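First, the structure itself, so that you have it in front of you.
A protein chain is absent from this complex, but the other protein chains hold their places.
Chain naming follows the written order as A, B and C, and within any one chain the residues start at number 1.
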Amino acid sequence: MAELTYREAVAAGIAQEMERDERVIFLGEDIAAAGGVFKATVGLLERFGPKRVRDTPISEQAIIGAAMGAAMTGLRPIAEIMFSDFLAVCWDMVANEIAKARYMSAGQMTLPLVIRTANGAGARFGAQHSQSVENWAMSVPGLKVVAPSNPADVKGLLAAAVRDPDPVIFFEHKGLYASKGQVPDGEHVDRLGTAKVLREGADVTVLALAAMVPRALEAAERLQREEGISATVVDLRSLVPLDTTTILAETVKTGRLYTVEENPRLCGWGAEIASIAAEECFYDLDGPIVRITTPHVPLPAADALEDATIPSVERIVETIRRTAG
Amino acid sequence: MAELTYREAVAAGIAQEMERDERVIFLGEDIAAAGGVFKATVGLLERFGPKRVRDTPISEQAIIGAAMGAAMTGLRPIAEIMFSDFLAVCWDMVANEIAKARYMSAGQMTLPLVIRTANGAGARFGAQHSQSVENWAMSVPGLKVVAPSNPADVKGLLAAAVRDPDPVIFFEHKGLYASKGQVPDGEHVDRLGTAKVLREGADVTVLALAAMVPRALEAAERLQREEGISATVVDLRSLVPLDTTTILAETVKTGRLYTVEENPRLCGWGAEIASIAAEECFYDLDGPIVRITTPHVPLPAADALEDATIPSVERIVETIRRTAG
Amino acid sequence: MSNSPRTAPAGASSGPRVDQATRLALFRSQLEIRLLEKRAYDLFLQNLIKGTSHLSLGQEAVAAGFAVAMRGDDYTFCTYRGHAHTLARGAPMAGVLGELMGRKCGLMGGKGGSMHLTSVRHGAMGSYAIVGAHLPVAAGAAWSAQVRGTDQVAVCFFGDGATNIGAFHEALNFAAVWKLPVIFVCENNQYMEYTPIRSVTAVEHPAADRASAYGLERQIVDGNDADAVYAAAAAAIGRARGGEGPSLIEAMTYRYSGHSRADPAKYRPAGELEEWMKRDPIALYRARLIELGVPESALRDMEGAVQRAVDEATETAKASAPSSVDVIDRDVWADGGSSWRN
Partner (left out) sequence: MSNSPRTAPAGASSGPRVDQATRLALFRSQLEIRLLEKRAYDLFLQNLIKGTSHLSLGQEAVAAGFAVAMRGDDYTFCTYRGHAHTLARGAPMAGVLGELMGRKCGLMGGKGGSMHLTSVRHGAMGSYAIVGAHLPVAAGAAWSAQVRGTDQVAVCFFGDGATNIGAFHEALNFAAVWKLPVIFVCENNQYMEYTPIRSVTAVEHPAADRASAYGLERQIVDGNDADAVYAAAAAAIGRARGGEGPSLIEAMTYRYSGHSRADPAKYRPAGELEEWMKRDPIALYRARLIELGVPESALRDMEGAVQRAVDEATETAKASAPSSVDVIDRDVWADGGSSWRN
């Protein structure tokens, strides 16, 4: 085990896969010479050379289209979209082309590619650089969707994403890049589609993703301490495939389901999971399903405003305290 | 009252508003000289002239961006995006620019504009011309979302959308363009954010949108006749604002909630509404909430395949029969 | 904009001499497209083809000229108007007609439909129905060839209307900067759906007049002359294979039918179609072959053979069962399934 930051784990994961498989290539804006604007890809150019690690123009449609063309002809591209908000400028490539190519061609094409992107709030970047848009990807059939909460998962899930034969949208949380954690030494490959139960409790089940995971854990500790409420906390890690087995099993155990979501309220992953639970384990529920989300507003920029908009530990504790009774 | 087709109601709605308010202007591909590829805008160029009704290049970002610029400087543009799938090529304009401008500017700007677009399946156009993407718009704060199911609503809600001071994405269903219905004579303006109870029942509440409305109604008739199950059918009409008052009231009355959705399964409007119900009227529910949706796959093209993919009357009847017991 | 191309085919004189076998291949390819698409048209009228469909009648020389100049392992990317390009690369006629008819024997078993013809084993890497989207994808395939060190090239066909969309610009710059072996071919048939391209474009030649914006040579070719297309194609492909980077070629042509099945094409000025039909690519080419000494009987034999092939393909497609509903939840993922949960 070694301690790495979340951003170092990104570079480590890419390096591990580029080392192993020469078909893996990497492109994006400022990712090569500069090592990425979040410094998450430092050293890759030096190590793998300009043929495999390339800076691009500001042309997101070209970046993603090029990844698609490369993937269908035998390579395994990783493309970076600097901020997940910019997926909107190449959304056609992602949602209409990449997601559908295999299906439309009746399996003639596979697209083993990864789109890495910095998601989420916390840096006071304002409404166009802070969104959590994993639900955009989740809503489109044909895309796998991953969002790790810690360095070990970053490396392991990124490796799994690169090895996966299907397109994976890999949401890194920009608020977590500086966070540290133990990462297994040597080759580390995780499994897509597996949630992790981080804490077992008896009263409520709390689902969280990415930067909401540490907040949910801290809220669980406080709920235990201050209210005697015992919470299970599940880190979803992957939205597609979705580990409904774990999710439903953990929900049934406590009978009370909560989601903690950074995305704006409407049609988030929490809505999807809440409605799966309301259909599939309705009779095991002991009370309302409660989603704790960012309100349905664009994100404000000022620190005081941003902090008050995204679900905080305080808000999680307060909501569960109020409703879990 | 006059009988109009759904497509005629589009032109009638636009004409009514252009007549009333000279700030209303209209742009899009093939909308002027050709009267629209769905013939939904026939006669507008002749009536209002080339200054107000303009054909554009195939440049969706320019079309939507131009509408935005015009709206913030005193006009009330209507922009057509020929197929709703193409919203993906201008998604940045819609989701990142238009949706957020008022908020980011702290109310300095308002964007009274309408984006009309042909949504939905049934024409055997395949995966890139048949999607139902109203949930894309619903998931973005700052957009109003309307999807009418009949000619009267088309005219009335389109007029309301044009008069609304906020951006409205107006989803016309291409499978309904040829359908006919009575439309009130003279000026007709409806209200956004109001669902309509089309049929009252005692056993189950069925929510539907656009082309799923006639199917839900037909299914309700069959359920009554064949199974003795009495269904309330609600036409949502508008997703944002969402008429939760009507939705929850009708859900509570029967205790059983169903959605009939054309969108692929994950994160659709049904997921949002199901989770609102699972939170807000949990104790009034008598059984699982069931979403009847298109499976989470891209849409196939062949007639036999497309028909078997989208929720059919048969599938609605069958699902409710099986689960409502 | 006048009806006849104003510019001499680029590279026509300097290009490779076209030999007899190549000429016959060019003729045959055009014939196959023409006769198959005419059949497709008949099948619409019989309501055996549902949905939409976009024919290339009148534009056959572009598809043929390029396909004949390409190598088996090169890549073709085309639009919804892609029957011609898919056929020209060698995809089976029954597979094309079957797809249009929604039959099991269709290239994609009916899942893709007319607008998405794909035959990877023939290098036909998909037909794309969102205008402009495939230009970056073609650049990516070319990048892949460059990285893998093969000398494959990618050829990407698109309409005049596609030149005004953002993806065009991004792909052209990207390909030029990375010197990718990709050839962008604008089939300028003068119209988008119903709107003349000249009414919405800032320059007269929507592709060629923009080549310099990407450091590329301005190239216009007579898209109704298969030899001219072939010569331009061969030259551009040669440059791409040789590491000299991309080309942008504007082929001037005309579509005889409406934009799609739904379009009676009433927006065309009287006489315009007739003018273009005088320069029908297949009639012109047939006359040229005869002038060059090919016996008319040989051409008649070929015409007969192609017609029989189309007839047979039609029967095969008609005899094929409708697409089977159990493919609906297949092939979303590489494991063959569509499951998004465990």
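Criterion: a contact is a pair of C-beta atoms (placed from the backbone, for glycine too) under 8 Å apart; a residue touches a chain by one contact, two chains touch by 3 or more.
Small disclaimer: the values here were computed from a predicted structure and weren't measured.
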Considering the entire complex, write down the shown chains that touch the omitted one. A, B, C
Which of A:129, A:173, A:188 or A:222 touches the missing chain? It is A:129
Sole contact to the chain not displayed, among A:49, A:184 or A:295: A:295
Per the whole complex, from B:14, B:31, B:64 or B:127 the residue touching the absent chain is B:64
Which residues does chain A use to touch the chain missing from this display? 29-30, 33-34, 37, 55-61, 85-86, 88-89, 123-129, 265-266, 295-298, 300-305, 308-309
On chain C, what residues meet the omitted chain? 164-170, 172-174, 176-177, 199-203, 209-210, 212-216
Suppose we count only contacts with the excluded chain; which residues of chain B make the list? 25, 51-52, 54, 56-57, 59-75, 77, 92-93, 96-97, 101-110, 112, 141-142, 165-166, 193, 240-245
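What we mean here is this: only the chains that are shown with their structure count from here on.
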Using mean Cα positions as chain centres, tell me which chain lies farthest from chain C. A
As a quick test, compute the distance in whole Å between the mean CA positions of chain A and chain B. 30
CA centre of chain A versus CA centre of chain C: separation in Å? 40
Where the centres are mean C-alpha positions, what is the separation of chain B from chain C, in Å? 36
Interface hub residues of chain B, defined as touching at least two other chains: 85-86, 88-89, 126-128, 266, 296-298, 300-301
Would you give the residues of chain C that are in contact with at least 2 other chains, written as numbers and ranges? 109, 111-112, 116, 128, 130, 133, 166-167, 327, 332, 338, 340
